[in-house]
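One protein chain is absent from this view; the other protein chains keep their places.
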Amino acid sequence: MSTENAAEFRWPVRVYYEDTDAAGLVYYANYLKFFERCRTEWLRSIGYEQRAIGHDEQAAFVVAKLQVDYIRPARLDDALTITATVTEQKGATLLFAQRAVCVAPDVEHLLASAQVKIVCIHPQSLKPRPLPRGLLEAMRDTLSDTY
Amino acid sequence: MSTENAAEFRWPVRVYYEDTDAAGLVYYANYLKFFERCRTEWLRSIGYEQRAIGHDEQAAFVVAKLQVDYIRPARLDDALTITATVTEQKGATLLFAQRAVCVAPDVEHLLASAQVKIVCIHPQSLKPRPLPRGLLEAMRDTLSDTY
Amino acid sequence: MSTENAAEFRWPVRVYYEDTDAAGLVYYANYLKFFERCRTEWLRSIGYEQRAIGHDEQAAFVVAKLQVDYIRPARLDDALTITATVTEQKGATLLFAQRAVCVAPDVEHLLASAQVKIVCIHPQSLKPRPLPRGLLEAMRDTLSDTY
Partner (left out) sequence: MSTENAAEFRWPVRVYYEDTDAAGLVYYANYLKFFERCRTEWLRSIGYEQRAIGHDEQAAFVVAKLQVDYIRPARLDDALTITATVTEQKGATLLFAQRAVCVAPDVEHLLASAQVKIVCIHPQSLKPRPLPRGLLEAMRDTLSDTY
């Protein structure tokens, strides 16, 4: 990829009461929900849905490892943009770089950044399996559309 | 109001993994999150945000009572529409009728319906207080826009 | 049952950051989590676990209807007691009366009370089915132990 943002997928998320805690800020675990919504919508944007991929392809995705840096807090009613970029794909594994940014009228603040390692598994055996071929092709098509 | 749906506010919600449980269905408490997102977006649609209303108007909203009927389950990836209709307003109290419907290509299935009683309180004392006058006017304007 | 509290099951719950929201109080949907933990522990106390009952008995439980009255708010670090009392059992249906109380050194405050209607279903068809016979017997044994 030529630039960092080349294949970045973006998804808007609004902060509701359910996302906040008694400190008045978004609870730290809830960023993981936001990151997953964005990965799921990226998948949907290239033609795949989690439930269908489980039935039709005998494939499910689990998080094997993650790292999150929390930089600035988000608050109730904030309008966030969550991003997801596939930075590596190999065998059963997908690496994502993700960010949560707060979109103010004239500036974007980085709230959190994450590295997330996803492994494709069989839904029953929970054992790793290669990514479905169709999904790999859809990922390549998306990338070539971008350039 | 002349018909039941006259002032119905609608808000789309997608079902993600975070919303489901090991039965494969949306967890029953999470409909309350969906209902609250819809009420919050209704409020935003008439010009009010929860955080600002707390600071500027010394008003917050709490749920005093609710009743939910769960009719059909929702599943991962389902596209839902959540509705909110103010059915009564008196003093510090707002009554909402709400529904969660699943939007399939050619049909809508009712998943859950709820009655929710909201009370306006002072954020510090937690005591009931009348709804802010500006909010009442915005509610009336919305209704008159509708007819 | 001779008195209201005769077969009341009690389960302690601590309020953590995850349970609170930006108003500084326990978020209204999270009481439904507390109520369900208590029903699950009641079930475990009479010898049944949700996952095992699904496999061994082809039975799962869904909430069909609920009503909650929110009376006083709970806050971070509060020590709550959640109660569950079976008030009716008929066919596939169990009715529970539940309460959340805050246990202070010398007083108990009622925070919320609920009526919850549970229906026993087949995990695959999602259709109602009678409660497993063994469960019914365990429920009766518990009651007779109490008197």
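For reference, chains read A, B and C in written order, and residue numbers begin at 1 within each chain.
Assume a residue touches a chain if its C-beta (ideal position, glycine included) is under 8 Å from a C-beta of that chain, and two chains touch if they have at least 3 such contacts.
Since the model is a prediction, treat every value here as computed from it, not as a measurement.
Colleague: For the chain omitted from this view, which of the shown chains does it touch?
Modeller: Looking at the entire complex, the absent chain's contacts are A, B, C.
Colleague: Which candidate, B:R44, B:R75 or B:H109, sits in contact with the chain we can't see?
Modeller: Here the residue in touch with the unshown chain is B:R75.
Colleague: Considering the whole complex, not just the chains shown, which residues of subunit A touch the missing one?
Modeller: Residues 22-23, 25, 28-30, 32-33, 36, 51, 60, 62-70, 73, 123, 126 of subunit A touch the chain absent from view.
Colleague: Could you please point out the subunit C residues that touch the chain left off the display?
Modeller: So the residues of subunit C touching the unseen chain are 14, 16-18, 33, 36-37, 40-41, 44, 49-52, 75-77.
Colleague: Going by the touch rule given at the top, which residues of subunit B touch the chain that is not shown?
Modeller: 17-18, 20-25, 27, 29, 75-76
Rule of thumb we're sticking to: only the chains that are shown with their structure count from here on.
Colleague: Regarding the subunit A and subunit C pair, does the interface count as same (over half of residue numbers shared) or different (under half shared)?
Modeller: same
Colleague: Taking each chain's centre as the average of its Cα atoms, which is closest to the average over all protein Cα atoms shown?
Modeller: Per-chain C-alpha centroids compared to the overall one single out B.
Colleague: Fit subunit A to subunit B on CA atoms, both being copies of the same sequence, and give the resulting rotation angle in degrees, nearest 5.
Modeller: Rounded to 5 degrees, the superposing rotation is 180 degrees.
Colleague: Report the inter-chain centroid distance for subunit B and subunit C in whole angstrom, where each centroid is the mean of the CA atoms.
Modeller: 25
Colleague: Centroid from C-alpha atoms only, then distance subunit A to subunit B, rounded to Å. What do you get?
Modeller: That pair's centroid distance is 28 Å.
Colleague: If a residue has to touch 2 or more other chains to count, which residues of subunit A qualify?
Modeller: Correct list: 17-18, 75-76.
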